Every structure is written in C-alpha cells, then in structure tokens.
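The structure under discussion is supplied below as structure tokens; questions concerning it will follow.
Every protein chain of the complex appears in place save one, which is left out.
Residue numbering begins at 1 within each chain, and the chains themselves are lettered A, B and C in the order written.
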Amino acid sequence: MQLDTLKLGCERDERWLFSDLDWQIRSGELWRIEGPNGSGKTTLLRILSGQMADYTGTLLWQGEPLARCREAFMASMLYIGHRPGIKKALTALENLDWYQAMSAFEKRRGVRRDACFQALAEVGLAGFEETPVENLSAGQQRRVALARLALGHQRLWILDEPFTAIDRAGVRQLEGWMMAHCRAGGSVVVTSHHDSGELLPSSGVLKNLRFDGQGGVHVDC
Amino acid sequence: MAFDSLADFWAMNGYAAYVWPAFIVVLGALVTFALVSVIEQRRLLRHVAALERREARRPARSTTATDEEMS
Amino acid sequence: MWPIIHKLGSPKWFYTMSGRWLPFLWGIGALLITVGSLWGLAFAPPDYQQGDSFRIIYVHVPAAIVAQSCFAMMALCSLIFLVWRIKLADMAAGAAAPLGAAMTFGALFSGAIWGVPTWGTWWVWDARLTSMLLLLFIYLGIMALRGAFASRDGGARAAAILTLVGVINLPIIKYSVVWWNTLHQGATFSITEKPAMPMSMWLPLLIMVLGFYLLFAAVTVARTRNEIIRRQPSARWVRALAKGGRHGL
Partner (left out) sequence: MVRGACTLTAERADTDRVLDALPGLWQGFSATLIRDCRLRFRRRSELANPLIFFALVVTLFPLGLAPDSTLLSGIAPGLLWVAALLAVLLSLDGLFRDDFDDGTLEQLLLAPQPAGVLVLAKIVAHWLTTGLPLALASPLLGIMLSLPGHSMGILMSTLLLGSATLSLVGAIGAALTVGLRRGGVLLSLLILPLYTPVLIFGAGTVRLAVEGAPLAPWLALMGAMLALSLLAAPWAAAAALKLSLDG
C-alpha cells in the first residue's frame, strides 16, 4: 500500500497553507500530524482523503494519480472527521449497517449484519445495538463512529482528532487498534494538537509531520 | 432631422414622458457603472500604495506576501 | 494548448494587455453610443404607427441583447473556471454579473414605459417581458449566492454551478413562457417583431447595439482589473503599479 504526495500545496483565498510537500505513506506506518490551530492539518487530511480537489501538485495512490483510481482508493480508505458521521435518529446497528453496505464486498445482508454486531461488541457497545444513538452518552456515540474501524475493510485510516470525547481507557484502546492495524500492514494518519495518548510515542512505529504555522511542513522519520 | 425645432425635439410629440426616462435609466446605468469602475481603480491603487508605505516603515517583519501568480 | 490557457489566465498578463486595449474600448464605445443616441432620437424618422415613442427601441433592444449575451459570457467563464480552475474567468464572471442585472432591469424598465403608449398599461405578461423578469431573478440569485459564502473560492464555485444550471434552464424557461403566453391570449402585439424596418431606422439601432457591446466589454474588463488588485494587493507587480502612479484608464 502506498500513498505519495508530489509537490503538494494548498492555497486558500490567496494564502498558502503549505506548499511543495513531498511525502510517502507506506504499509505499517503511523503518522501523527502536529501543528498550531489553523495551520492546515485538517485541510491536509481532507486533501489526502480525496475530498478536496483544490490543491496543486499530485497525489498518487499505488503509483497512480488519485483522479484515475478514485473508486479503488475510496474503497480502501477510511476517514473520520470532526463530525462523527452518525445519524442520531437511527440505532447503532442501523448506522453501522449503512457503512457496511457502502464499503463491504459481501453481498449477503445477514453476514454483513453479523459483522456489525461483532464490531459493536468490540467497542464495548454490546447490548446497545438496538438503542437509538441519541439515547447514548457522548462517549458512546463517539464509539459508534469508531466501530467502523473494527469492521476492517480499509487499509488506510485517516483520523482527524479521534481522541476527543473519549475517556482514558478508550484512548488506550484506540491507540492499541491503531498499532495493531499498522502491524497488520495497514497505515494510519492521525492529527492531534495536544499530547493526547501515551502509548504511541513509545511504540517506535510513530512518525511525525509537523506544521510550523508559517506555510512550512517538516517531516521527521 | 425629424423635428422642426429643439423644443419639438424635447417634447417628442407628446411622448417625452416616456422616451426620456427610458433613455436616462438605461444610459445612466451604463455611465454609472463606467464611472464607478474608474473611480474604484484609483481608490484601490491608492490603497495599495498606502499599504506599501506602511510595510516599508516596519521592514523587520517577515513578509508573507508572495508574487505567486494565480492560474 | 496548456501554455496558452495559462498565459491567458495569468492576471498580470491580462492586466497589462487589457491596459492597452481599454482606452480604445471606452472611446469607441462612448462615441458609438453618442452617435447612435443622437441619430436615433433626432434624425431617425418617427414610426408611422407609434410615432416618436418607438425611439425607446434604441435603448430597450440593446439593453436586452447585452443582458442575454452577458449571461452567455458568464456561463462560458463559469465553465472555464470549473474545468481549468482559471480564477481570472471567475473574476470576469463576477465582474459582469451586476452589469448584466442592471441591463436586464433597464430592458424591463424601458419595456414597461414603452407599454404605456403602445398597450395602454405598464405591464403585460408578454412572453419577452416575463422571461426577462425571470432572467433578472436568476441574476440576483447568482449575485446573492456569491455574496453568501464566507470563503471567496466557495462562493465563486457555487456561483459558477448556478450559472451553468441557469444557462441550461434559460431556453426551457423561454420556451415555456412563450407556450404559456399563447395558451392564455392570442398573439399579442409584439414590440420588436416589426415589418421590415427601413434602413434609416435600423442603422442607428445597429450602432447602439455595437456601442452597448463595447461599453459592456470595457466596464467588465475594468471591473475585472479592479478585482485582480483587490485579490492580490501584495503581489510585487501590483505594488510597482501603485508606486509608479501609472493608473492607466
């Protein structure tokens, strides 16, 4: 698996957030993106996840320009942004079931549904499957979104501030999944502007991409 | 000349109340747009010159201004 | 193909090139409109049916033609902007919109005034007037949408999409309004479709239409140039321009 950026730059209303970014994301790598507020972290993630076409330079997925293999890329990429992407009027199961239908190769509904039950159990929501999400606590709601990670269809995870609104135990659990995902050959790109998470820095797989807030980006390997 | 005198011309054979307002509104809109765009250009360039002078007074600040051309 | 598009899309190149042409556009446009107005108002013979009220045609028709051409030009610019992301095209579309709306209003206003001596009423639901009214609403919608976005790029792209949707819709609106009109009332007396006009009447009209086109082009170019300065006041060539004091026309 590889995602490359060649001379990537982004200009918003005549201001350059970053420019000339050459960067490679490979299997087994866990990237943390740091930088002050407004330095362009979220914008970079939105460009990497193919949501924004307003950039200069090239994005290559498996060596091919992203525009030429959008479907294959979208099928192997999972993005969770600031907004959770969860419908509050639906139950946890219905929410997850929709994501399953959008991304799973499995045609049989029953099999897809079983996988949803399993994923919800893994994030500690066993017994809450049929509860409408609006009746769950904020942390539990966040976990419904994170249950998508446990479905395990995508190789590349792009997570924007995933540690917000989850408790300490949840943070450790999430870090554990991220590392396990990398060990299994996947890759993770994650932003966090404060030093949340303790496990990751000591794990050895972590790499950093740092924004200086002046339009420059530094890659530490 | 389709009219006998200037007074006839102004009167438009009784249609003055229709012909002149139509001309004034349409041509007036065109002329207003033209004048405003010229005045606006003067004002903008004066503004840029003032900006330049202000920045020249504090040269220490690193300028983020780029000469990038948009395309 | 690519280098040409990018050269044409460069604001600096556009600014210097248009600076050379602009004085001629202003001058010839103003001259044509002056000549056309005088000719149309004073020298063209009065209409045998409508008398001197027909002279409104010399502002009504040019305004209507420019209003519609302006929309076509905006649609072309929007397409160029969306496909090649050339911001200059968007600046031109944004610069043309208010003038297009003003010309649409002018055509409606002069048409309504003309209606009083010819139909005896300010407004009839004539197919042409109605479709012009809808065109005015579409212009206003595009301008309002552009202004409603906090980000300039977002507003630009939204306006471009709406312009393209509008240009697909305009022929349908026009056709439906004509059909609706014939369904309601018999063939109405039409303002512009007249039995062949004599040369002495349509020649000044032709001059007026040309003059309107030239002035429209001049205003649009001037407004685009202003937008360039407004968007990149810190570019080095803009600074040099302001310091040199060569404001040009």
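We take it that a residue touches a chain if its C-beta (ideal position, glycine included) is under 8 Å from a C-beta of that chain, and two chains touch if they have at least 3 such contacts.
Just so you know, these numbers come straight off a predicted model, no measurement behind them.
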Across the complex, visible chains touched by the hidden chain are A, C
Filtering A:A75, A:A121, A:A150 or A:A165 for touch with the omitted chain leaves A:A75
In the full complex, which of A:S49, A:Q140, A:Q173 or A:S192 touches the chain missing from this view?
-> A:S49
What residues on subunit C make contact with the chain left out of this view?
-> 82, 134, 137-138, 140-141, 144-145, 148-151, 153-155, 157-158, 161-162, 164-166, 168-169, 172-173, 175-177, 179-180, 183
For subunit A, which residues reach the chain that was dropped from this view?
-> 1, 27, 46, 49-54, 61-62, 64, 68-77, 79, 81-90, 94, 97-99, 101-105, 107, 155, 185
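Going forward, only the chains that are shown with their structure count from here on.
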Going by CA means, which chain is nearest the middle of everything shown?
-> C
Between subunit B and subunit C, centroid-to-centroid distance (C-alpha), Å = 16
Listed in rising order, subunit C residues that touch 2 or more other chains are 85, 231-232
Expected list for subunit A, residues touching two or more other chains, is 14
Going by the contact rule at the top, pick out the subunit C residues touching subunit B in the complex.
-> 6, 9-12, 26, 33, 37, 41-46, 51-53, 55-56, 58-60, 62-63, 85-88, 98-99, 102-103, 105-107, 109-110, 113-114, 116-117, 212, 215-216, 218-219, 222-223, 225-226, 229-239, 241-243, 247, 249
Touching residues (chain side subunit C, partner subunit A) in the complex | 85, 151-153, 231-232
Name, in rising order, each residue of subunit B that touches subunit C in their complex.
-> 1-3, 9, 12-15, 18-19, 21-23, 25-27, 29-30, 33-34, 37-38, 40-42, 44-49, 51-52, 63, 65-71
